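Take this structure first; my questions come after.
Let's turn to chain A:
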Amino acid sequence: MSDQPILSVEHVGVRFGGLVAISDLHFDVRPGEILSLIGPNGAGKTTAFNVVTGFLKPTTGEVRFKGASLAGLPPNRINRLGLARTFQRTSVFPDDTVLDNVLIGLHREDGGASLLDAIFNLPKERAGEAARRAKARELIEWVGLSARAEERAGSLSYGEQRLVGVALALATDPSMLLLDEPVSGMNASETKNFVRLIRSVRDKGVTILLVEHDMPMVMEVSDRIVVLNHGKLIADGTPAEIRADPAVIEAYLGKSAATREAEREAAHA
Partner candidate 1 sequence: MLEIRDLECGYGPVAALKGISLDVGEGELVALIGANGAGKSTTLRTISGLVKPRAGTIRFRREDIAGADPARILSLGIAHCPEGRRVFPYMSVADNLAMGAYLRKDPIQVREDYDRVYSDFPRLAERRHQSAGTLSGGEQQMLAIGRALMSRPKLVMFDEPSLGLAPTIVEQTLRIIKAIRDGGATVLLVEQNAFAALELCDHAYLIETGRVVKRGLGPELIADPHVREAYLGG
Partner candidate 2 sequence: EETVKIGVNQPLTGPFAASGAYVVNGAKIAADEINAKGGVLGKKIQLVIEDNKSNPTEAAAVAEKLITSDKTPVMMGAWGSSLTLAVMPKLEEYEIPMLVETSSSGKITTSGNPFVFRISPPSALEAEMFAPMVEKLGIKKVDFLVINNDWGRGAAADFGKMLKGKGVEVGLTETMDAAAQDMSAQLAKIKGTDADTIMITAAVDQLTLLFKQMAATGVKKRVVTTGGSQNPDQIVAQAGSAAEKTMHLTTFLPWSPDKTPDPKATEYFLAEWKKRGYPFAGTTESFRGYDGVRTIAAAIEKAGSVEPKAIQKAFWDVELTGLNGPIKFVKSGPEGKESGQSKPGVYLIEISDGQIAEVKL
């Protein structure tokens, strides 16, 4: 882990008309860590993701990724720099099979083939296509959807569609992955599997920024947590620090939840 942050959000503010969704948000993500961004509903977490990935222009401030400013870049360019995301709302290409979904994610893996190679179906293109398919199968296997690879993504259940979303984001071979509530709609066991998945992604060197309301999961997986309330940063620390932070308990965790959390943690141990 170097000290140079991979992503820095610098004094970002976002307004929608009169509504201030984020004000002066400021934090860094270090390479290789799993950082969680938590906060009450409507605190501005998804909005922050949208700013980082280029879907929203911030009213003030800017975001830097690997030292370079992302200001003005469209989402696809930002993705190319190695920043991938999933969406809070279930997001798949509904009319394509799961395999094709992932292949769309892999569309940039050109294997050196150009548009002309593609049109004339030259060897380079064919080799590239074979490589893409192999990689897609691998990713699907990894998220555990092999049995459904040939099914229409739109016909999968809610939770399964979320896994497709993750596979898609991973297909772009990111160096940093932004996950917006990835385990909502999964039960505790499925969540456990997912945590394993995230860890293995991180072990491949991918930095992870996570938004999630499932506190046991967040506490378990995060290296560090930042807390947002009303568009402002109110805390920053390790899971243990955050769990004990009165401001966070007040604004977000709730007293009973915090105690229950502690109990369960104790039971697990």
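If you want to know what made the cut, all candidates are chains of the complex that A comes from, given by their letters.
One rule holds in what follows: a residue touches a chain if its C-beta (ideal position, glycine included) is under 8 Å from a C-beta of that chain, and two chains touch if they have at least 3 such contacts; residues count from 1.
Note that the coordinates shown come from a computational prediction; the quantities given were computed from them, not determined experimentally.
For chain A, the touching partner in this complex, chosen from 1 or 2, is 1. Across the complex, chain A meets candidate 1 through its residues 16, 19, 39-43, 45-47, 88-90, 155-160, 181, 184-192, 213, 215, 252-254, 256-257.
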